[in-house]
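Contents: one structure, followed by commentary.
A single protein chain has been removed from this complex, and every other one stays in its place.
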Amino acid sequence: MIRFDNISKQYPGGFEALLGVNYHLPRGQMAYLTGHSGAGKSTLLKLIAMIERPSRGQIFLDGVNLNQIGTNKIPYIRRNIGIIFQNHQLLNDRNVYQNVAMPLIISGCRHQEVSKRVRAALDQVDLLNKENAMPITLSGGEQQRVGIARAIVHKPALLLADEPTGNLDPELSKEIMQLFERFNQVGVSVLIASHDLNLIDEMGYPVISLDDGQLVRNDLTLVGAKS
Amino acid sequence: MIRFDNISKQYPGGFEALLGVNYHLPRGQMAYLTGHSGAGKSTLLKLIAMIERPSRGQIFLDGVNLNQIGTNKIPYIRRNIGIIFQNHQLLNDRNVYQNVAMPLIISGCRHQEVSKRVRAALDQVDLLNKENAMPITLSGGEQQRVGIARAIVHKPALLLADEPTGNLDPELSKEIMQLFERFNQVGVSVLIASHDLNLIDEMGYPVISLDDGQLVRNDLTLVGAKS
Amino acid sequence: MAKTPERGVKIQKNSPLKAYFLHHARVFVSSLGELTRRPIASMMTITVIAIALALPSGMYLFLHNVNQISADWDSSAQMSLFIKNNVSQRKVERLANRLNLRNDIESTKIITPEEALDDFVRISGFGDALNSLDKNPLPSVIVIQPIVDNQKPLQVSQLLNDMKKLPEVDIAQLDLEWVKRLYTMLDIANRAVWVISILLGIAVLLTVGNTIRLDIQSRKEEIIVIKLIGATNAFIRRPFLYTGLWYGLIGSLLALILTNIALSLISTPIQKLASLYNSNFELIGLSFDNSLMLIITSCILSLGGSWLAVGRQLSKIEPS
Partner (left out) sequence: MAKTPERGVKIQKNSPLKAYFLHHARVFVSSLGELTRRPIASMMTITVIAIALALPSGMYLFLHNVNQISADWDSSAQMSLFIKNNVSQRKVERLANRLNLRNDIESTKIITPEEALDDFVRISGFGDALNSLDKNPLPSVIVIQPIVDNQKPLQVSQLLNDMKKLPEVDIAQLDLEWVKRLYTMLDIANRAVWVISILLGIAVLLTVGNTIRLDIQSRKEEIIVIKLIGATNAFIRRPFLYTGLWYGLIGSLLALILTNIALSLISTPIQKLASLYNSNFELIGLSFDNSLMLIITSCILSLGGSWLAVGRQLSKIEPS
């Protein structure tokens, strides 16, 4: 699903956030991404979603070389990815329902279909009762869950999650991870950046690990060889 | 330092975020605040910082009844509190240095004094090298640390922290907690909302716990009796 | 991913064309909704636009009406040709008829020496002595009513020169020089209205552009978010363009209302003024065509302003 081919990312200003990163996440695979604060986890995910472009190397998303995608094609790439952002990125002037419905509206989905899917997604993150609340009136964890609902509502082929449980209590974190697991079981590829090493251990999925922009652990090579 | 006297908070819309909460945090005490997502932790902290006003009950901050503080006096109350917000709340159009300097500038501190204190604060969160970076170019954890530096730069008498390590790896989380501990040792009262139960256990400070807006655990009564 | 059967495709979509129009209609209506949700803020922008539009149309009307009034006064812009004494009465008549054919002369009128003397007697009030004259000393006069074209005030001078050159004519004299001066002033004022219209048109463009620009700025975060979840630039641009259109539309309607209120307010004093001069003058309002022009101009300017703002701003806002 995702293949990084010797990817480096240098930010304007000269900081090298990623340095020669190679890995391959097979289709339908779930994996974790770890590393200290500032190791480059978010940068790695941003490269996949084309929020940043790599300085060197090539990224293949489902066989497509992202370097060859023009700016005006980016929206269509993003529509097939569900992204959970580290800082939620909710629309503050729309309520929870409208936030979650956004990806469907953007891709021109029918009205009845929208409402059915949004409710299903909200149900999965246990927020059906907050449907009409504005994001600003939600607790940190609730906002995070709205972001998760929005990422899964259009049933993307790939799910990227950046610290999806940073604001959640251990119990809820576990539940959310299990939600991702269920998605993975119906064929969605999932990549989750997380600090919660205990939970990661518990879930038992392959881990790739960054340290100062370099890959220092890559369980996926084993998996890749296997599949 | 902080006394909650039968505090309830009902948000507009009717949601009861806090229900009859009583506790007393003695001056110079450090304590943890826990509870599930949406339990009311942030609400409790917001009441202390006068970001929200209680619906019922009285809050005493260092002996002052907050109900008797007028709107125009609020800024002066806030200047004596260091607050670390769940969502960082950084100024995106100013760099790290300027963000951290803000509390000092607001209270009219001298120029030389400002730069000395800001550098000291940045040093404590290990961000001296990012002094001139804009918040948007920082990783999630780095932003969180800028928020921490800003909260401690003016050496407040009380430190409130809402999920200060949600975006930090376990190692850094530990360091930050130790930073709070050092502050506490020089007499600062500290109240930290956190989900990181392992870390809380490890630190061994008193815990107060919320469940659906109600206080279900309060180690502080023991402490309060002791002191 | 583009190559594989997309999961997203499973979503039941409308037919593309229908979806497109539905979406446009929805954005068109919802952008109006946005404006009404912040009524005071929207009214500030709209009022500025309306003032900027009402002023040139008001001034246009003012001048249009003054032109009209002065057209009434044209009758005063006569020319008197004093005919040489040795020209016979018949020749004078022939000359008058000939002049009548010129396309810059409206009409001619002959005042015979007898009539002139009668007038003179009447004016001076002392007829007895003159009546006793054995020979009338006064010349024939041909009074010419030129056709005055506001756009060409010099034509009348030209005509006057021509007349002076006629062999039969002793003296040719324009009765009311001031009419020419008035036309010169009106001409300058007409040009001024054009300049002012252009300046205020720029003001409308900039006002809408500025409003939309700041609007975009204040929605920067939202735009980033919505880009992050796969919205195209066109999708993001649309509501802003429609908002600009609404500003222009409502602003021009308000301008029309303002202009017509102003018109009805001054109509009474003007009517009174006109009656003082025995003029059956009717105040001219904005015609349907004028109004339509104003609305269309306003919409185009506003849309242009928001287009500029959106183009400049949207490309600057990219997630990072």
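Chains: A, B and C, in written order; residue numbering restarts at 1 for each.
Here, contacts are C-beta pairs under 8 Å (C-beta built on N, C-alpha and C of every residue); 3 or more make two chains touch, one makes a residue touch a chain.
Keep in mind that what you see is a predicted model, and the values were worked out from it rather than measured.
Participant: The chain left out here touches which displayed chains?
Facilitator: Computed over the complete complex, the missing chain touches B, C.
Participant: For the chain not shown, which residue from C:Ser30, C:Asn85 or C:Ser287 touches it across the whole complex?
Facilitator: Checking the options C:Ser30, C:Asn85 or C:Ser287, the one contacting the hidden chain is C:Asn85.
Participant: Among the options C:Ala25, C:Ile202, C:Ala234 or C:Ile257, which residue touches the chain absent from this view?
Facilitator: C:Ile202
Participant: Please pick, from C:Val27, C:Val48 or C:Ile105, the residue that touches the omitted chain in the full complex.
Facilitator: If we include the chain that is not displayed, C:Val48 is the one touching it.
Participant: Please give every residue of chain B in contact with the chain that is not shown.
Facilitator: Residues of chain B in contact with the hidden chain: 49, 51-52, 61-64, 72, 75-80, 83, 85, 89-93, 102-104, 106-110, 113, 117, 150, 154-158.
Participant: In the full complex, which residues of chain C touch the absent chain?
Facilitator: Residue positions of chain C that touch the missing chain: 40-41, 44-45, 47-48, 51-52, 54-55, 58-59, 62, 66, 73, 76, 82, 85, 123-130, 133-139, 170-171, 176, 178-179, 181-182, 184-185, 188-189, 192, 195-196, 199-200, 202-203, 206-207, 209-211, 213-215, 217-218, 220-221, 262, 266, 270, 273, 277, 312.
As a convention for this text, only the chains that are shown with their structure count from here on.
Participant: Expressed in steps between touching chains, what is the minimal separation of chain B and chain C?
Facilitator: Tracing touching chains, the least step count from chain B to chain C comes to 2.
Participant: If you average the Cα atoms per chain, which one ends up farthest from chain B?
Facilitator: C
Participant: Most central chain by CA mean?
Facilitator: A
Participant: Once you find the CA centre of chain B and the CA centre of chain C, what distance in Å lies between them?
Facilitator: Centre-to-centre distance between chain B and chain C: 66 Å.
Participant: So the centre of each chain is just the mean of its C-alpha atoms; given that, what is the distance between chain A and chain B in Å?
Facilitator: Between these chains, centre-to-centre, one finds 30 Å.
Participant: Taking the mean of the CA coordinates per chain, how far is chain A from chain C in Å?
Facilitator: 61
Participant: Would you please write down the residue numbers of chain B that are in contact with two or more other chains?
Facilitator: 137
Participant: Got the chain C residues that touch at least 2 other chains?
Facilitator: Chain C, residues with two or more chain partners: 320.
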